[in-house]
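Below is one structure, written out as structure tokens; the observations come after it.
Missing here is one protein chain; the remaining ones are kept as they sit in the complex.
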Amino acid sequence: MDTTITNNFKSEEYQINMGPQHPATHGVLRLLLTIDGEIIKRVEPDLGYIHRSIEKMCERDSYQQIVHLTDRMDYLSSHINNEAVCLTVENALQLEIPERVKVIRTIIAELTRIASHTLWWGVMGMDVGALTTYFYGFRDREMINDIFEETCGARLTMNYNIPGGLMFDIHPNFVKRTKEFIAHFKTKLPEYDLLLSNNIIFRKRMEGIGILTKEDAISFGASGPVGRASGYSCDVRKHHSYSAYDKVTFNEILKTEGDTYARYQVRILEMWESLSIIEQLIDNIPEGEFFAKTNTVIKLPEGEYYQKVETARGELGVYIVSTGTKNPYRMKFRSPGFSNLSLLNHIAVGGKIGDLVATMATLDLVIPDIDR
Amino acid sequence: MNITKNIHEWLFSLMPETTASIVEMVLIAIVYLGIFAVAGLYLVLLERRVAAWFQLRLGPNRVGYQGLLQTMADALKLVSKELTGTIKADKFLYNLAPYFVIVTALMAMSLFPFSKEFQAFDINIGIFFLIAISSIGVIGILLAGWSSNNKFALIGAMRSGVQTISYELSVGLSLLTMVLMTGSLQLSQIVEVQKHGWLIVQGHIPAVIAFCIYMIAGTAETNRAPFDLVEAESELGAGFHTEYSGMKFAYFFLAEFINMFIIASIATTVFFGAYLSPFGITENIPLLGVFWFLIKTLAIIFLMMWFRWTFPRLRIDQLLVLEWKYLLPLNLMNLIIMALMVLLGLTIQF
Partner (left out) sequence: MTNEALQNLISSWIPDPIAIELEFTEEKSQFLNITVQPEQLHQLMTQLKSNPDTNFDYLFCLTGMDWGKELGVVYHLESTTHRHQIVVKVKTEDRENPTLDTVCKIWYTAEFHEREVFDFFGIKFNNHPNLKRLFLTEEWDGFPLRKDYVDEINMVIK
């Protein structure tokens, strides 16, 4: 079953398949490249290798079960995915969530964001050839995984947020270990800048590549660091605040060049901002309940509900259409990777294969998020 | 050396002259093959331990004491693998390609003066012969990429071809800069001249520049990072040796490490005085020269490994721009400066 593109195919061009098993595509993604020498003429993604029909499954599962399905979508920001569904359900039921829950959810979401960005940094270096960065990125991520393992019981798919609050209270060591992690990480981030960000070879590989203008970013629906690097202010934590984000002060990192290096810098600076958010909250976790009472069988009132959150990749939207029964009538996940992938053809054409690899690394795609 | 003289006389007494010389050459070839195999194996292990050290982990340290038998185990595994091949590959060229790289590597190894008595082939055009031999190695890579009948392999082979041809110029010119001080291309003569001080010290500024250019160009010649887009794992699978498995893959793999050893050995011979000890402290002990040669070569190999695990890789057009627009003019200017220095007698001699 060969999906070749037969329009616009000239005789001196040839087609190469990148994937579905490929070290640089970060998951099972097949890219059909039409190349002339080293210049890329067209990139066509072929999706569906990890499609698990999550949206159809949601139509027969209860709301508590749906939360567990969402961790498997973008597994690197699993807490934030869970939080999105929980917030939608809680807003629909108009539940009053305790302050303690909101603050803990924010802290955990920011830790998840840092974990996702350190993994992204490690893999980014590996893709452009600096093979050592992978280990440094994972070393720091291990510390966060250990914190999560103690509190939530799992390292990757955590299932800690549930509609109504949290599944258990935080472990007594949580605050201490998080503070240790912050102190450790603050010494490491400048090291990473020294190793990779200011390296002349790295900058030559990244500057001026894959430029995305602001109008194109808005039109393609780019969100998260991809949009912010083009000057498009799209941080959901600022514009449509949720949980405890209105209580903390942090900057939204905007860059104007829109090239690969700008996307790289935005993520590195975002890690600093996340550290600052955690520092503001970690000492002041309010006392109280960690759970608001809900029925065992949750039934949303009839209507349509939409909630946006900011995952490490961009804006995740959860759209629930309910007819009053215990399962949703229709559930749609607007995933950030899906829109970010659609602009790959636009920005990679005209560059070389090496540029395509660097660009894809900065788009930070997680394929299960796209395929759902 | 007494042993070699005794064997030499014994052989010549046994058989007629031509047969004896042929048998002698075969024996020398077998000894060098042994050195080649051992050097290759232990360089692979060294690379893995050094890489592990940079990456904050341990590396292989279980098989044998501190992992010394690791590559032995790997070699045994590779030998026992099935030799796969694609149907559409050109059989003859596909099988021939690894031998090109191996044979050129072996030929180059035979020239080095490991010690005063320990040099197999002391031809009077030594340096020139070395550079010529390393140019033949690129044919093996191009053949491998072409005959595999695989687009990725072809892209990798083409990139490698253009890279090697470009950087040979820099290698040759930087070595030529040093030869200006010695007045001879013969390797033993070059070492003789260095009894008055290593060439990098004798030539001070232009020699240091020539060494830097030589290291950059040498790393590019052997397709090592940061110039390793030939086998850029993140981009093309495995480049030109994608379709090779088992022993043939082992040939390419070993040949890369031996090439690295050759580049480092040339640098040691031409810049750092081959088997001469610093300040001439141990010249009297007969075979200690080998120890000094190995120490210097290993230091340069460590430097090349350090490059690999730190820097990202360059894109093909950036690589070519580096050579043709920056290194080549710099090299030519350096050559003129060195010529002027030698003419005016400004070199440092001890």
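Every chain is named by a letter (A and B) in the order it is written, and numbering of its residues begins at 1.
Keep this in mind: a residue touches a chain if its C-beta (ideal position, glycine included) is under 8 Å from a C-beta of that chain, and two chains touch if they have at least 3 such contacts.
These figures come from a predicted structure and were not determined experimentally.
Colleague: Write out, one label after another, the shown chains that touch the chain missing from the document.
Modeller: Result for the missing chain's touching partners among shown chains: A.
Colleague: Pick out which of A:Q21, A:S53, A:N173 or A:N251 touches the chain that's been left out of the picture.
Modeller: Hidden-chain contact among the options goes to A:S53.
Colleague: Which chain A residues touch the hidden chain?
Modeller: Here the touching residues of chain A are 1, 3, 47-48, 51, 53, 55-56, 60, 216, 218-221, 232-234, 239, 302-306, 308, 315, 317, 319, 321, 330, 332, 334, 338-339, 341-343, 346, 371.
What we mean here is this: only the chains that are shown with their structure count from here on.
Colleague: Once you find the CA centre of chain A and the CA centre of chain B, what distance in Å lies between them?
Modeller: Each chain's C-alpha centroid was found; their separation is 46 Å.
Colleague: Considering the complex alone, what residue numbers of chain B touch chain A?
Modeller: For chain B paired with chain A, touching residues are 51, 54-57, 151-152, 155, 225-226, 228-229, 232-237, 308-318.
Colleague: Touching residues of chain A toward chain B in the complex: what are they?
Modeller: Contact set of chain A toward chain B: 14, 16, 22-24, 38, 125-132, 134-136, 139, 195-196, 199, 201-202, 204-205, 352-355, 357.
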